[in-house]
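One protein chain omitted, others in place.
Up next is chain A:
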């Protein structure tokens, strides 16, 4: 398991950090599709729920010396009946809260998820709001149910990053994740509440024999 922020200097001064990112939002707004686009650059119109793929990683190079690795937790459908476990929010460094710009009610739901994040997650979590299915209104402007300005206004007030995206055409998807990466505290002594350094616990795999990581045991 690697859900720890790992930060490390490499010879030559390059930086590498790892962060846990969670997705939230109403069912069917396109959370899994955004992840699939970001991680595999794929899209599937008829994909039902994401079976067996709710834990993905993707790396972004911000510049020649700085890489950010996202460890992405999809909801695995547990948002459908509001049954996400506290474990999901635990130690999340950043979140993408998604709504569907063609569904009027989905922005209100997104706002409720932002509240839930503020209640359950780290206080300094970085949140991005994504209005997804932009391709639908590019094709047919009548389909827009949520004006860009409304969502933008809300995002500004709540201190969220904001993008309108399309998992289908990939518009703004990379931009969304890059903006998050840029906002994350990449330097040592970054956010409080986040355990840094290699995993401190024991490795349960049968082949693993010794106990703790280099900086590990504080006993």
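In the analysis below, a residue touches a chain if its C-beta (ideal position, glycine included) is under 8 Å from a C-beta of that chain, and two chains touch if they have at least 3 such contacts; residues count from 1.
Going forward, contacts and distances are computed from a predicted model.
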Chain left out of the displayed complex - its UniProt protein name, from "Dynactin subunit 4", "General transcription factor IIH subunit", "Rab GDP dissociation inhibitor" or "SRP54-type proteins GTP-binding domain-containing protein": "Rab GDP dissociation inhibitor"
Listed residues A:57, A:140 or A:153, member touching the removed chain: A:57
Touch residues of chain A, complete complex, unshown partner: 1, 3-4, 27, 39-40, 49-59, 69, 75-78, 80-83, 85-88, 90, 199-202, 204-206, 209, 211, 218-219
